[in-house]
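In this view, the complex is presented without one of its protein chains, the others remaining in place.
Presenting chain A:
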Amino acid sequence: MTDNTLELQQEEKQFSLAKDAFDRLIANKLAVIGMLLVVFLFFIAIFGPYITPYDFLSQDLQARNQAPSWAHWFGTDDLGRDIMSRVIYGARTAVIVAFSTTFLSLIIGIFMGSLGGYFGGKVDAFIVWLIDITMSVPSLLLVIVINVSMKPRLVNWMDEQFLLTGNSFYRNTILVDFVLVFGSLALIKWPKAARIIRGQIMSVRNKNYVLAAEAIGVPTPKIVWKYVIPNSIGPIIVYISAALGEAMVFESSFSFLGVGVRPPIPSWGNMISDGLRVWQLYPHILAAPAAVLALVTIAFSFLGDGLNDALNPRQWK
């Protein structure tokens, strides 16, 4: 009898869903690799600029286009800037853009998605219509249009404001770049978030297990916490992971095309674009940012797949 109770109590500790899911994640080698890389990326993005050997802007015209060496691990570019420092700073750009756009798109997505999911009917039909319309617009085209049409106006407006107020805040055109990138990316990405959240709310709310829990008198807060949230959070977490990776690739593509973050602020995209011009002579200038971007993309996809499996009990063995 006592043995029995003991065993029950021990087992109790394993009740937590998060722990179970984490165990599954850890058991998946690719997911662990992805997770470590992603954690490392975040670490670099946060602390990198404090530990870079050189300033990302400081030019050394004596040391242009140098191949990798002990002094410059990834070599230097055509202005003699340290590529490693720039890649590290580029990580910060990528992470800032990724987080802000994912956050923004989630906010819009949660708002739109839960509105549709809760109210149904005409509200829902309107939101679904909006989602479809937005999704049918080619994203690259949208960003270019926004950039071309809005940027000059925004810059003009900021110049005016500077003249009017004398506030140096309005001189910061880097901010315009970032705002436009965040804004347009969030605009492209919210429908996916909205669609997922809408679907989750609609399906979980009417699930039989929610009814069954109500039928045995489980209090509502417990139902929300133990039944509704775990069942809806999986796809949202997976979405966040995928969206972060995707946003980084988008940011790089836009910067590559010159409609995103612009030099001298380093972005992997504009570094790749710079490197591409001289890749036959100095392949290392292209190699470093391209390899890092590829690695990060793969890391996020490994992590996303791992999370998807770990958070879906039907796939557990």
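General remarks:
Here is the rule we use: contacts are C-beta pairs under 8 Å (C-beta built on N, C-alpha and C of every residue); 3 or more make two chains touch, one makes a residue touch a chain; residues count from 1.
Methods note: contacts and distances are computed from a predicted model.
Per UniProt, the protein behind the absent chain is "Peptide/nickel transport system ATP-binding protein"; the candidates were "Quinol oxidase subunit 2", "Transcriptional regulator", "Peptide/nickel transport system ATP-binding protein" or "histidine kinase". Of the options A:P53, A:P152, A:P219 or A:P263, the residue whose C-beta touches the omitted chain is A:P219. Although one chain is not drawn, the whole complex shows that of A:T52, A:S114, A:N231 or A:T297 it is A:N231 that touches it. When the full complex is taken into account, the listed residue touching the unshown chain is A:N208, out of A:Q62, A:S136, A:S168 or A:N208. Touch with the hidden chain on the side of chain A covers residues 4-5, 7-9, 11-12, 14-15, 17, 121, 206-209, 211-219, 222, 226-227, 230-231, 313-314, 316.
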